[in-house]
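Partial view: only certain chains, each at its native spot in the assembly.
Here the chain labels run A and B in written order, and each chain numbers its own residues starting at 1.
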Amino acid sequence: MTHYQKLLRISTTGKSFHNITSKVEAIVAESGVKTGLCTLFLRHTSASLVIQENADPDVLTDLANFMAKLVPEGNYYIHDAEGPDDMPGHIRSVLTHTSEHIPINNGHLVLGTWQGIYVWEHRQRSHTRELVVHISA
Amino acid sequence: MTHYQKLLRISTTGKSFHNITSKVEAIVAESGVKTGLCTLFLRHTSASLVIQENADPDVLTDLANFMAKLVPEGNYYIHDAEGPDDMPGHIRSVLTHTSEHIPINNGHLVLGTWQGIYVWEHRQRSHTRELVVHISA
């Protein structure tokens, strides 16, 4: 069995979605793996991973609006030393995903036509987020 | 290492849960794998995967009722060109799972006694949903 690992650094610009699909596809190509499994692991607890529609950007806006309402910022949390956006970020991360997994077939991720892979930054400030891309074959 | 991949097509009947446990178990048996890992990947963004109780069907009804209230249909979303059930479907998919993973031991999934694997259709109309079953051994 081959394990191919690479660390990606994603520069986020405050609360935002970053489409990393082509970056991950490039690592799959680089690995030379034709049939296997690609695991993504984000080394953070106030940013997360989602696989969502890659066509209409309004989908991402609606997602962000929904989450802002479901997990509001404000004076609701005990853990507030790192700012009002920190604890909501932790909760949003728990409600979405720290890891994602996409099988590889014929040298490509088996994503559906409308699926993109996103890093979702939940903090207000820009961050550099570390993502481990792990390919097993 | 062996990778065994199969594409399942699941015909959904509008908003509903489809128990796919026995279909996945059949593919595990077919693969001949005794110890390994089974990854399920759904190629869609308005349907999702959950592992839930397989005994009392009321559990699924309560889940559906909860989600209908948490992520309501209606005039709340910018992305509405595909109907009032589309954007809620995307959000419900993000709050649940696009992939699931169950270790294989002694030729069987290590599911607990009360665990079943479900495809959860979030759209009102019937769809054919593609699920990649990936077994690594």
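Note that a residue touches a chain if its C-beta (ideal position, glycine included) is under 8 Å from a C-beta of that chain, and two chains touch if they have at least 3 such contacts.
Treat the numbers as computed from the prediction; the structure is a model and nothing was measured.
Counting all copies of the one sequence in the full complex of this file gives 3, of which 2 are shown in place.
By definition in this document, only the chains that are shown with their structure count from here on.
Centre-to-centre, using mean CA coordinates, chain A is 20 Å away from chain B.
The residues of chain A lying in touch with chain B in their complex are 1-2, 35-37, 50-53, 56, 58-59, 61-63, 65-66, 70, 95-97, 100-103, 105, 110-112, 114-115, 136-137. Per the touch definition, chain B reaches chain A in the complex via residues 1, 3, 5, 39, 41, 43-45, 70-71, 77-79, 81, 87, 90-91, 93-95, 97-99, 101, 130, 132, 134, 136.
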